[in-house]
Each structure stands twice: as structure tokens, then as C-alpha cells.
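All protein chains of the complex are present and in place, except for one that has been dropped.
Then we have chain A:
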Amino acid sequence: MSDFDPGRRRFLGHLGLAGLGALGASSFLSACASSASGPTTGNGSGAVTIQSNLSSPQAKAAMEKLIANFNAQGKGTASLNTIASETFRTQLPTYLTSANPPDLYTWYAGSVANDYASRNLLLDVSDVWKSLGDYPQSLRTLSTDASGKQIFVPMNNYWWGFFYRKSNFAKWGVQEPKTWTEFLALCETLKGKGVPPIGIGLGDTPWVASAWFDYLNIRINGAPFHRELLAGKQRFDDPKVKAVFTRWREALPYFDPKGKAYPFQEATTALLAGKTGMFLIGTFFADAAPKDALGDLDFFRFPIIDPAVPLAEEAPTDGFFASAKTANPTGTRALLTYLSGVEAQEAYVKASSGIVLPANPKAKASDSPLVVKGKAMLDEAKELTQFFNRDSSDALQPTADTALTKFIDKPDQIDAILREWQTSAEKVFKG
């Protein structure tokens, strides 16, 4: 999710458009259609080109190190292209459909990858998976397309949870809640102490609200229903979806009212400064946290609402897929095999700053208590979901942003909001 961060990176793509003006914009649209040209590197049996959206300084350096290591092994050569994340997102369809595409791409597992696979744009990497026999079944399923072949190689995943400062919870004399009732009681206690209990950051990063929707839905209706809903097989105006919002409404009075106006990075600052009690967020938020605060951070899993629903957690998985049109499938598979190996995954975890879990079960994650706890939480889960946009599509995400921010503002209008959501989702599914 850290890479789906419209706030900062979307600028790049957009400014170019803004200058084009009204008619110019339609020419921009058509330019995509008429000239599907991609980068022209990575031909034949030469270097494998890897197109990377990992553009934050640490992640970029980590990728550069991996590619340098691979090239030093002499099993092939690869060259890395790091692209600003938002440009990458908007250009990805163009890359994949161009006549001479780059070979390998960083991206997300799940329905986004499956959608490209259904258009025959992705390389079959089942060969690579033969050497990944010890990977958990959940990751294998996640990387398999509708026709049963593997099209994705996971690199790492991370988790979402309610993060808080241990020192603050101690100061307020409160404990981690396990159930929804305990959670609401905790909120009430914090409110009584004059602290806005639940931090959120919707200004500029409205997609953060989707975590609440995802979690409430997988806790109340379960992960299978959630996936079907996001795939367009269930309706947003279904009473089961309304039940999600009825629960959410119980917690709404405890949200930090300022959270509507600032992005999740500032919500992080507010949490660390003790201006909010806790914050439902993915581990990437720690990128914006000062190093000395990291040791004081802890988290608890989203409280259980219905114990009968199998436990599911959000664990967005990042990794790679390759173009079906690559001129060098052997080299591409060799690079993928290297990237999925223990050595590469450990090197990546060490060099990158984020709190991530390597996909390879033999690779050692960081041994900080936070990471150990996160890994245990995911291992305990019966089902893993990705995140709203990854389980559906980037196209469906804005419909959720509209519906959820409106609900937080006007919870009375929930029926109308869900009807609108269904209408706009249908438009996205219809294309």
C-alpha cells in the first residue's frame, strides 16, 4: 500500500496533463492508444530490464544492490529502471501492451495481476515456482491466475493493525483490546481523558479509510464475501454491507475530527505526539516516523467482532510479474529465481527501511519485537486479504474513497451512499 500513495506521487503524472488544456487532454488520451510505445531496452538475450516503482530512497538503494549482486553472479545481466510510483501506475498498461515491453515489473499480487493475466499479458512463471516448494500455499494461490498457472512471484508482505505508543498506553493505564466491546470501552476511556481515541488521515490520502471497511467486512461477513463483493459478484447496497457501516457508526464518535483534513503522514505525527490514541494503518507508516519512536511502537490486531467468522488479516503482498512478450524469458526467469531466493530477500529486508516480511519462509525477517509480533499475527490468520484496491482494482478505489469519506461525514445518509456506491462500481465493472 505504501506505493499506492496518491498524495505525493500523483503530481508528476498530472502536471503534464494540466498544461495540455481541454482539447489537449483528449489528444493525450489518444496518444496512449495510437502510439503504444514502451522503453526499447532489454532485447534478445541481452540484459533483462526491470521496471521498478520502488522509488523511496531506501527501497531504491535496496533494489540497486540486488541487481548488482545478480549481475555479479554471472547467470545473466539485468538493468534497473526506477520510475516514480504514480507514473508507473498510470503507464503500466501501456508498458504491457507495447510491442517491445520491458521484461520484469514490480507490482501487487491479487486481482490486479490476475486481470492482466486474463488478457494474456503476463509471462507464465510456473517454472520459477517449482523451486519455491516451501512457500506457503496462501502465497501460491495468490500468485496463480484463473487458468491455474503462476504469473506472480512474491517478494514480501506487510500487515495492518492498530498502532499505538507503549509509553502512552502505560501513561493512560489502558490495555490492548481483543474484542469490539473492549475496543469501544477503550475508546470511551481515552475520550474521557481528553485524547481523540482513533487517528485517521483522509486529507489527500482518503484510501486509508478503506482499511476500516476491509477489516469490518472481513470480521463481520468474512474474507470470501469481501472478495466477491470487490470482484462485483455481490452488491454494495446489500444488507450485509450495511451491517458493516452500522458497526462502524458505533466507533465514529471516537475518530479524531482533524483526521479528515490531513494526510496519513500527519496522522502518524499526531499519533507519535500523543494527540491521538491509536491509528489503523499499514507498517509503511513507520517510514514517516523518527527512528527513536520506533522502539516505543506496538500494535494490536483489528478487534474480533464475530468469533464464528474465520480469522482474516490484511497482508498486502508485493512482488514481480513479467511481460508475456519478453524477448528473453530465460533471463527473466533466472532473475525471478534469484529474487525469490533467501539471499536476495534477506538482502532486501536488511537494506530497505520498512517493516516487511520476506515471502520466502526460509529468509529471516528482522528480529525486532514488532516484526516478530506481526509475523505471528499473519501466521495465525486463516485467510489473508490484500487491500481494497489490490483485491479489486485501482479503478474501484475512488468509488470507495467517495463513499467512505461521505459516510464519515454524513452517517445518516448511509442508504443513499451505498446506492450511489453500487451505481459507480457498476460503471467501473462495465468499463
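Everything that follows uses one rule, which is that a contact is a pair of C-beta atoms (placed from the backbone, for glycine too) under 8 Å apart; a residue touches a chain by one contact, two chains touch by 3 or more; residues count from 1.
In the analysis below, contacts and distances are computed from a predicted model.
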Key: Candidate names "Carbon-phosphorus lyase complex subunit PhnI", "AIM24 family protein", "ABC transporter permease" or "Cytochrome c oxidase subunit 1"; UniProt protein name, chain not shown   = "ABC transporter permease"
Note = Contact with the hidden chain, among A:Asp103, A:Asp204 or A:Asp391, goes to A:Asp204
Note = Answer key for A:Arg247, A:Lys373 or A:Lys406 versus the chain not shown reads A:Lys406
Ask   = Quick one: which of A:Gly133, A:Pro239 or A:Gly431 touches the chain that's been left out?
value = A:Gly431
Note = Contact residues on chain A toward the hidden chain run 6, 10-11, 13-15, 17-18, 20-34, 90, 93-94, 96-97, 119, 121, 202-204, 206, 257-258, 260-262, 266, 394-395, 397-398, 401-403, 405-406, 409, 420, 424, 427-428, 430-431
